[in-house]
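The other protein chains are all here in position, but one chain of the complex has been omitted.
Then we have chain A:
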């Protein structure tokens, strides 16, 4: 994101904390110069299929122009071994980890207290409440939750930092969201694609959206990330994919460019 380009005092966007100058105001009281947020870059992506869900994210962690590490996962299985839910968090990594651990604990406690795993819809609403609970000191993350709904269909829920959420077919989050999302609109939801050979103007008919097979979705995710890596400096190093099906959860790791 824009972190490295705004080293000044708080302006609304998270920035790299060490880059900040102490803020010495001329009037009586000194301003707080500690800014509790930063941006660790990275990008995530969730796509729901007919009977599966893929949640993916790159594994790079950044501070300004530096790479902290080439392997820092931001996609997590949550709720213990029986659970079929994955969460991805991108933005400020410390908030992301805290959020992940809270939701993970809640899912485990739900299992102990009710003797069954939490449904993805219930988990989605609970996550919204957790985020809104810190409405006035938000978790600075874009969260994407994935799983299978009660009919066994793929479900992806995406969130803003304070808990507004929505179930969607696909969603990209983080640094390269603006690069990936239009590509998904076109390739997953067939936006701006018409049925060929029907003429022009009023004759045009939108191509109907149908659920994509798993192989195609995996390929789309890889393509989305390899193109994001080319055009965004905070995205790269590795691609981690969590694939949820009724049979279980698989995890795939693929290298990305490290430059």
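A few points about this structure:
We adopt the following convention: a contact is a pair of C-beta atoms (placed from the backbone, for glycine too) under 8 Å apart; a residue touches a chain by one contact, two chains touch by 3 or more; residues count from 1.
Here, contacts and distances are computed from a predicted model.
Look at the chain that isn't drawn here: its UniProt entry, checked against "2-oxoisovalerate dehydrogenase subunit alpha", "Proteasome subunit beta", "Exosome complex component CSL4" or "Mitochondrial ribonuclease P catalytic subunit", names it "Proteasome subunit beta". The omitted chain makes contact with just one of the residues A:40, A:88 or A:169: A:40.
When the omitted chain is restored, the residue from A:48, A:75 or A:93 that touches it is A:93. Among A:61, A:117, A:158 or A:240, only A:61 touches the chain left out of the display. In the full complex, the hidden chain is touched by chain A at residues 17-18, 22, 28-30, 32-34, 36-38, 40, 61, 63, 66, 68-72, 92-94, 97-98, 137.
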